[in-house]
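To start, the structure itself, in structure tokens.
Omission of a single protein chain aside, the complex is shown with its protein chains in their original locations.
After this line comes chain A, so read on.
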Amino acid sequence: MRNRIGIVVGCILIMLWCLLPVAWVISLSFKSEAAITNGSPGFFPADGAGAGWDNYRAVWENDQFRRAILNSIGISLIATMLSVIVATLAAYAIARLEFRGKKAVLTIALAIAMFPVVSLVGPLFDMWRAVGLYDTWPGLIIPYMSFTLPLAIWTLSAFFREIPWEMEQAAQVDGATSWQAFRKVIVPLAAPGVFTAAILTFFFAWNDFVFGISLTSTENARPIPASLSFFVGSDPFNRPASLLAAGAVIATIPIVVIVLIFQRKIVAGLTSGAVKG
């Protein structure tokens, strides 16, 4: 009993710790700008300080921000899709085939993942300007892919290794080509892994700020996090905190939706019952 109480208390503490900033952002987004400038300590807006949905409306009516949402969604989804497809194929090869340099591939992939992002921004900036990728979608998609691929490959190859060889062999005996066996049996079985990799990749791409701000210059490709930093109100010494908060909340919504969709796929233990166990 004492244990249970401890767990409940612990959970509440952790939840508070994690969710308080989120709650505060939401609270800010409903306060008027003036109220924030004057200082508005309460969680709920004081009388007359509430802005209702005004902030959201203002953010939404901002063309640059709308364009940034489109950029973020497009870039993140494309990067996620490409990364997952490439990672699935690569991980399958690593899990199933014996080839020279397999260890090297895995080690190099890990090394890439450990590289500090900031250190690559400079060279990429130069390169992208030289080849004309600066301020374009591919200019962001490529670095996102290269940073998320290693993790995706490692996650997926672990999943593939768990799938018994016999599933594939059974499919082949049943008349499937190697490709059919992969597509109809292996990929569905590795679905939790595929979705895990997809979520991780999407997070990385969606939340990235460094590439977003350094490799773009216009709303042509600028994603939300970068775009938020360009929110400047009328007074340069007084940043529009409530607008920023509203923008941040809007930026969070797609992530929450995607996680909710993918999470169900991850939890559904698809591999259970593959073999007697």
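Brief remarks on what is shown
Assume a residue touches a chain if its C-beta (ideal position, glycine included) is under 8 Å from a C-beta of that chain, and two chains touch if they have at least 3 such contacts; residues count from 1.
Rule of thumb we're sticking to: contacts and distances are computed from a predicted model.
The protein name that UniProt records for the chain not on display, among "Multisubunit potassium/proton antiporter, PhaG subunit", "Sn-glycerol-3-phosphate ABC transporter ATP-binding protein UgpC", "Glycolate oxidase" or "Small RNA 2'-O-methyltransferase", is "Sn-glycerol-3-phosphate ABC transporter ATP-binding protein UgpC". Summary of contacts with the chain left out: across A:107, A:169, A:220 or A:263, the touching residue is A:169.
Although one chain is not displayed, its contacts with chain A can still be listed: residues 164, 166-167, 169-177, 180, 184-185, 188-189, 191, 270-276.
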